[in-house]
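The following block contains the structure, expressed as structure tokens.
Note that one protein chain of the assembly has been removed; the remaining protein chains are unaltered in position.
All chains are identified by letter, namely A, B, C and D, in their written order; residue positions are counted from 1 within each chain.
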Amino acid sequence: EPVKVGIITTLSGGGAGLGIDVRDGFMLAVKQSGNTDIEVVIEDDQRKPDIAVQLADKMIQSEKVDVMTGIIWSNLAMAVIPSAVAQDKIYLSPNAGPSALAGRGCHPNYFNVAWQNDNLHEAAGAYTNSAGFQNTFILAPNYPAGQDALTGFKRQYQGELAGEIFTKLGQTDYAAEIAQIRASGADSVFFFLPGGMGISFLKQYADSGVDLPVVGPAFSFDQGILQAVGQAAIGVKNTSQWNKDIDNPTNAAFVETFQAEYGRLPSLYASQGFDTANLLLSAMAKADISDRNAFRAALKEADFHSTRGDFEFGNNNHPVQNIYVREVIKEGDVYTNKIIGVALENHVDAYAADCQM
Amino acid sequence: MTLLNVTNIAAFYGATQALFDVSLRIDAGQVLALMGRNGMGKSTTVKTICKMIPVSRGQITFHGQDLQKVPSYKAARLGLGLVPEGRRCFPNLTVEENLIAAARPGHWDFAQVSALFPRLEERRTQGAASLSGGEQQMLSIGRALMTNPKLLILDEATEGLAPLVRQEIWDAIATLKHKTGLSILVVDKSLKELSQIADTAMILERGATAWSGAMGDLTDDITNQYLGV
Amino acid sequence: MSFILFAEQVLNGLQFGVMLFLMSAGLTLVFGVMGLINLAHGSLFMIGAFAAAAVAGLTGSFVLALMAALAAAAAAGALVEVLVIRRLYDRDHLDQVLATFALILIFSEGTRWIFGSFPLFLNIPDYLSGPVTLPGGIQYPLYRLTLIGIGLAVAVGLFLLISRTRLGIQIRAGESDREMIAALGVDISKLYTIVFALGAALAGLAGALVGAIQSVQVGMGEPVLILAFVVIVIGGIGSIKGALIGSILVGLTDTLGGLFMPALFALFMDNSSAATAGSALASMLIYILMAVVLIVKPSGLFGARA
Amino acid sequence: MTRERKINAGLALALLAFPLWAYFANEPFMITLATKVAILALAGVGLNIALGQGGLVSLGHAAFFGIGGYAMGILASHAQTFDPIAEWPFLIEGTKSMPIIWIVAVLTSGLAALLIGALSLRTSGVYFIMITLAFGQMFYYFAISWPTYGGEDGLSIYVRNGFPGLNTLDPIQFFAITFVILMLAMGFAAMLAKSPFGLALNAARQSPQRVETVGMTPYRLRLVAFVISGMITGLAGALFADLNRFVSPTMFSWQTSGEIMVFIIIGGIGRLYGPLVGAALFIALEHILGGLSDYWHIYLGVLLLLIVLFARGGVIGSLAGRGHAHD
Partner (left out) sequence: MTDAVLATKGISKSFGALQASLDISIDLRPGEIHALIGPNGAGKSTLIQQIAGGMKPDAGQIFLNGQDITALGTAARAKRGLARTFQISALAMEDTVLQNAVLGALGAQGRPFQVFGTALGKADLRATAEQALDRVGLMDHAKTRTSELSHGQRRQLEVAVALTLNPKAFVMDEPMAGLGTRGSKRLTGFLDSLREQAPILLVEHDMDAVFTLADRISVLVYGQIIATGTVDDIRANADVRRAYLGDDT
């Protein structure tokens, strides 16, 4: 029986790049599979929660989809996922992994193919320890994901905090924060500033003359935005569950075909979209969507070739995976990342224990 | 040579008609006095000539050009210099700036205007808002002259001024007429001064021409009928 | 808090303020002279940044990039004025708000259509990068100092333009009596186009200058636009002086507020919640400032009319 | 009577007929869209009392819309977790009852409108537009950074709140609720316009001096109108939150204020059915254009521009001719 998939993702306005990458990665896998039993509807949420909710209603009520995916942002995820899974739709998250859905709020219909939100931050904390930093300065925007980021970092980090700052969401000028970093006597800086915020911060940081080492999650250093950050990012260490140099055939083929298809290097988000589709395809091969229990079990097995190598779900349907440390380098004219180590091995998120499923 | 020719114009404010078939003519070097009691349409006539309000019927030509077809700034550039009712100096500008704003090349420049109204030279940097009424009037005339007009239009240039100041203004107008041969359309209420300066005259009564002719032909009967109380 | 940190933050506030001034100057000019609310002013900021990034990408020259920003924004401004804005002068503010809101949509999506969804790259030129040491041992990025310099120079230039040149005099005359200045032979619609293009060029310049230290991306203009409105309302609409003082006030409030508010809250809260609460209040601070100014002076600090 | 009346009756019928068609055609999403139109139109009806009748161009009505939304979100989330909102000075429990939520939404947004209005109405013109914007932004930033109720993530309510005797999760029944409320609000707005208060308010917009010289204070008239306006928009906010079963600070953003205003302008300022037409057109465009291209905002922009430039008086104004509305 054919499976109908609804992708709600951000395709216009700020942050559209992420949604486009997820969509392109997903569609690439579907195309490569040659499977004609899968029908995909794609809608643009404009990064607005109310639009996302409506689109979800539309997909469930009108399009009658079986599986949903695509949401990038945690706040949109929180608006859509709980009610979708309650209506017995399967949801495969290609990016957002809010803690509320990982712990007590976990659900058998909800699978996260990317990470729990805290993971990359925790990894950054772990790396900061191993790199020998004792007094780090941490900052993130003042919104839930930002607060989670600092909490996640502190969960692993063992040294002192030279300072802890919440910036304004959408802030573009970090001169004031950089001045505080300069005055704080820190030995390193951890920051989580997704999208344009990270670009601005790094450019300004590089120009400020403060030359403390910088650590962050992959979001600010990924393929889509590195070119805009430019020289300022070189040498920065960041944590990610994926990189284009992870050595396995699936990944190599993915990087190559993605580049051939779309004319650009794949990003983290593209890999997540690609994995999501492959997970779905693997379950379709094993079970019929009309038999929800069998289908869920097939998903849980995660019997597919991931770009990350082996892929495994924990008890809360979130990945148990390695998180790597990457370094920003320049290859020819292109800024990109290279893996330099493993920050956390087979990492299970902190909320898994709370999940009664 | 006919400089300004207004033929059978009508004009409205919203639904109320303010001008009915008004015609007038000014030749080069002439002074025309436009008279009439309050609210009879003198200022309205002036405003239609300067393209501040549209005419609904009739024709206005200046220097042979049909003014109907040009916007107000082009009409001004053809050589219409307006001293509007209520002076309308730019209050946020100084005296000098008021003059500069209007300046176009020609005989009249800041020095010439200062020579005509020495008072303006003294007040050069003062804001127009704080000038006395008479000074504002001088400034408004000076400003119109700075555009080097062919026809100077004075609407109530002596209104509300102390007699002494009035006299100064009249003297200046006389100078303009006799020394520079400027054509002038003058709207005013003081018959005595008008009769000394104007060549032709015209009286408006409720938006229509009541009388027109040479200034010399204006008899006491006529003025009593149309201008008296 | 050390003196150096404080001094650096004051400089930061100043720099932020000066950039805001470039945005607000055009906005206040357009509003003061033409009575037009232009929500699309932020799009001109964005156009400047994109033009600069594109030209810098092609030629590698920062100076050329700045020129391109000025030219592109001015051209876009003039074009929009002639095609759309001109029809709005006699309309009420609501129509202006809606029409210029529509322009934002067109500009933003149009830019995304041309340049794609990913942020663009525009970097500080080498000769302006890195910090310099100021008297008192303050380390401060050279580029930001340059921004302060450029901003203040533009402020002085604009002030001279408006107060000393014939064009400026005519602009101010048009502000108080549009009909009269036309009756004196000044082509008021051309004047308006010039003013609009000038305002646009300043916004474009600000976009390019800021683009080099931030990310050049679609939608970058709107947050600045809101701030610029706050600035001109605080300063008093139509006043260049008000825009400058308002900008610096907003710049300092925002920067120092972000610094002091969490510190203030830390006096009676634990650090983490003080950081949260303090920065929450800090982000509301300029709006509070604006509300207070308007409640005390309903037409802004230097506003003539309401 | 007039042509506008006939158009209005047609519009009300259309709003009723569309979801009924969708119900029988088994297109529940179309009902949801119609519900959204009704709710946003309600917000517009609220703003239109301030804007159309009072001449108060508020760019901060998102504040009331958001307060209504959060009234629902906060009450329902406490009911969801059985965690009282306050225990002192007396016990306040959450609730999942729509009528109670509505009352709270209307009262809190009315209170906020009283405060904001009392301060903002001291200014006028663009300053008023901007100071209302400023208040809206204060709420926006507050909601984003206040972690208790979800901050930027917002609050999710998993099940729609209840209304005695109805199954609110059934799209057509929830639509019926919003439709009735919208019609009541429009009836109220129509009555207001003709009432002595409406007469005075409309006169205060056209000539405040006149109103003063006959012994009334424009400030007070406007303040009352602003409060009524805020209350209705607040109620719309509560319904909107229930429609989505979700609230977030986006409801407070200036774009939300702008959109509500856009509905009114598209439909026709001061026209009773203006907000309905505007909201319907906007949502239809969003729905249809959104399917055409990733860059559909361009088309939306061009369309809006054409409406402002060439359809003066909004859609209703163009259809019905110049009636009782100001430019």
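Note that contacts are C-beta pairs under 8 Å (C-beta built on N, C-alpha and C of every residue); 3 or more make two chains touch, one makes a residue touch a chain.
All values derive from a computational prediction rather than experimental measurement.
Trainee: Shown chains touched by the missing chain?
Mentor: B, D
Trainee: So which of D:A200, D:V247, D:V262 or D:V277 would be touching the chain we can't see?
Mentor: Final answer for the missing-chain contact: D:A200.
Trainee: Using the definition of touch stated at the top, determine which of B:T2, B:Q167 or B:S190 touches the missing chain.
Mentor: B:S190
Trainee: Against the chain that's been left off, what residues of chain D make contact? List them.
Mentor: Chain D touches the missing chain through residues 191-192, 194-200, 202-203, 206-207, 209-217, 220-221, 224, 324, 326.
Trainee: Which residue numbers on chain B touch the omitted chain?
Mentor: Residue positions of chain B that touch the missing chain: 13-16, 38-39, 86, 129-130, 133, 159-160, 163, 189-192, 206, 227-229.
In the analysis below, only the chains that are shown with their structure count from here on.
Trainee: Common contacts of chain C and chain D?
Mentor: A
Trainee: What is the chain whose Cα centre is as far as it gets from that of chain A?
Mentor: When every chain centre is compared against chain A, the largest gap points to B.
Trainee: I'd like the most central chain, judged by C-alpha centroids against the all-protein C-alpha centroid.
Mentor: Given all protein C-alpha atoms shown, the central chain works out to be C.
Trainee: Out of A-D and A-C, which chain pair has the most contact pairs?
Mentor: A-C
Trainee: Just give me the whole-number Å value for how far the CA centre of chain B lies from that of chain D.
Mentor: Chain centres of chain B and chain D, defined by C-alpha means, are spaced 55 Å apart.
Trainee: Once you find the CA centre of chain A and the CA centre of chain C, what distance in Å lies between them?
Mentor: 35
Trainee: Taking each chain's centre as the mean position of its Cα atoms, how many Å separate chain B from chain C?
Mentor: It comes to 44 Å between the two C-alpha centres.
Trainee: Give the residues of chain C touching no fewer than two other chains, as numbers and ranges.
Mentor: Each of 108-109, 112, 276, 279-280, 283 in chain C touches at least two other chains.
Trainee: Could you list which residues of chain B touch at least two other chains?
Mentor: none
Trainee: On the basis of the stated criterion, which chains touch which? Give every pair.
Mentor: Pairwise, the chains that meet the contact rule are A-C, A-D, B-C, C-D.
Trainee: Spell out the residues on chain C that touch chain A in their complex, using ranges where they run on.
Mentor: Answer in residue numbers: 1-2, 4-5, 8-9, 12-13, 15-16, 108-109, 112, 116-121, 123-124, 129-131, 139, 141, 143-144, 210, 212-220, 223, 255, 258-259, 262, 271-272, 275-276, 279-280, 282-283.
Trainee: For chain C, which residues count as touching chain B in their complex?
Mentor: 166, 169-170, 172-173, 175-177, 179-188, 304
Trainee: Across the complex, what residues on chain C touch chain D?
Mentor: Touching chain D: residues 31, 37, 84, 87-88, 91-95, 97-99, 101-106, 108-110, 112-113, 226, 229-230, 233, 237, 276, 279-280, 283-284, 287-288, 290-291, 294-295, 298-300, 303, 306 of chain C.
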